[in-house]
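What follows is a set of notes on a single structure, which appears directly below.
Of the protein chains in this complex, all but one are displayed in their positions.
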Amino acid sequence: MRFLSNFVNGLGLGSVYAIIALGYTMVYGIAKMLNFAHGDVIMVGAYVAFFALTRFHVPLIPGILAAVICCTVLGVVIERLAYKPLRQASSLSVLITAIGVSYFLQNSAQLLWSASPKMFPSIISTGALEFGGLSISYLTLITIATCLVVMVCLTLFINKTKTGSAMRACSEDKGAATLMGINVNKIISITFAIGSGLAAIASVLLCANYPTVTPTLGSMPGIKAFTAAVFGGIGSIPGALLGGLLLGIIEILSKAYISTNLSDVIVFGVLIVILLVKPTGLLGKNIREKV
Amino acid sequence: MSEKKTPVLEVKELGIDFGGLTAVNDLDLAIYNEEIVGLIGPNGAGKTTVFNLLTKVYTPTRGSIFFDGKDTAGKTVVDINKAGIARTFQNIRLFDNLTVLDNVKTGYHNNIKYSPVSAVFRLPGYYAKEREIEGKSRELLEIMELGQYADVTAGNLPYGAQRRLEIARAMATEPKLLLLDEPAAGMNPQETEDLMRMIRFVRDHFKIAILLIEHDMQLVMGICERIYVLNYGMLLAQGLPAEIQANPEVIKAYLGD
Partner (left out) sequence: MKEKKSIFGILMDNRHRSRTISYTMVAVAYIVLEILLKTGNLSSLFTGLLVPATCYLVAAIGLNLNVGVSGELNLGQAGFMAVGAFSGVCVSGLLKASVPAIPRLILAIIVGMLLTAFVGFLIGIPVLKLQGDYLAIVTLAFGQIVMNLIMNLYVAFDSTGLKVAFVENNFELQPGGKYLINGPMGATGTERIANFTAGTILVVFALIVVYNLIYSRNGRAIMAARDNRIAAESIGINIAKTKMMAFVVSAALAGAAGALYGLNYSTMVASKFDYNTSILILVYVVLGGLGNINGTLISTVVLFLLPQLLRGLQDYRMLIYAVILIVIMLVTNNEFLRTKASAFRRKKKA
């Protein structure tokens, strides 16, 4: 029973990772870049939600919406100002720029809101669902449900809409997509917008579970979610879900049964093992160079 | 014609499938020492696949390859080069950021050796061996008429020179068999003429066998002593250039039905 409740908690944490991982994986799939600043967009989302809820006493749903809107705009602005001019540059240059953006966001947050941690209000009733000795908090249930809703919506969007198929075309072959009359720059902007919007949702879920808001709050979940995206096969949306959930479960289970101090060792260890067995991640595509 | 002993390369019933698709099937080849042999055929006939099989980029599904009388089964790309097969690539593969001279020097990696320790601490072995590598590399550059480009970055070379540099680099591994994949592609008639002279010189000077894929019939008919014709992954014909030119099957394969 204890195992089951740990497992469900793992699913809850994994759901948060999965939503963040979606942002990494979509941007990688289409812009072929590691957006190191994604974790810091989460942080900004957390602060926006925090101020909306505590200082301006906005109700929960509009508060979340405010975070989503701010992050979406932020994501698009970052893409336009920092990444777009580097479309033709080496991937390392883009990586360093992303690191610069990450530093920029963290230090701006520190200047604006100081480094001292802020307590995120408890937004979801603390009760728990009980049946047969198993107790699952509503928060965990809502987290998992949100993740599922996000996944379903995103899958429908990618597969059923015109913009979605344009996104798929861009991730396959940007040159051909351009020839087909797709505005690649617009698609990349949309991708950043969606990824950042998801980051805002993740930030609220993250803060509901771990209620301290600091300027570096996004770094570690960001790195973990990035790991999750690689885990599942970067560029693959179902891969991000699978990777995120697995990562969350492994983290919680190793904290519960092995050692709290070693949970990161185990999480990263499993990543390494998986990549050795499947070098492009669980659901990644194998590409072989033509001789 | 000189007496022919065992062939340097002997291919028996070679075949490879990709998924359900048979790319090469039932191929028999024999290349003798100091021969220049052509491998021709329409686009998509499987010529480059044959090179990839010979150099172990692909593992054959069927058949065997004997090099120097030894079965090459289980060998890697690196082993094959060490055994004495060197190649060039259809889509040029140079070390673009290295100089022309360094590209050739890299070819001597396994033939003129010294330890990394003697490199890092500049022991006497380093200097002696580096001098040897330098001398031999410059000699190859002269042969391929690239001497003037020695210090140019390989990526900045004109197209024809890049193809010649690939040959020089392959020759630096001191092979017994050289595989050339469309060496004259993109060259003008004058450059092709010069290239033919160089290929012949390389064969005569280093006494090696050469197997080449080429679409330029001026080159193929000009320097190849024997020709194999491949079509749909299978051997369509083989023989002397004059025989191939007169073969109605070959003409049909090239012109289509």
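Some notes on this structure:
The letters A and B name the chains in turn, as written, and every chain counts its residues from 1.
In this text, a contact is a pair of C-beta atoms (placed from the backbone, for glycine too) under 8 Å apart; a residue touches a chain by one contact, two chains touch by 3 or more.
Values in this document were obtained by computation on a predicted structure and should not be read as measured data.
In terms of the touch definition stated at the top, the absent chain reaches A, B within the entire complex. Interface note: of B:37, B:100, B:170 or B:253, the residue touching the hidden chain in the full complex is B:170.
Interface note: of B:93, B:205 or B:252, the residue touching the hidden chain in the full complex is B:93. Those residues of chain B that touch the chain absent from the view are 55, 57, 76-78, 81-82, 86-87, 89, 93-98, 102, 105-110, 112-114, 116, 119-122, 126, 129-130, 133, 151, 169-170, 172-173.
Considering the complete assembly, chain A touches the hidden chain via residues 28, 34, 82, 85-86, 88-93, 95-97, 99-104, 106-108, 110-111, 219, 223, 226-227, 230, 234, 259, 261-262, 264-265, 268-269, 271-272, 275-276, 279-281, 289, 291.
The criterion applied here is as follows: only the chains that are shown with their structure count from here on.
Put simply, the C-alpha centre of chain A and that of chain B have 50 angstrom between them.
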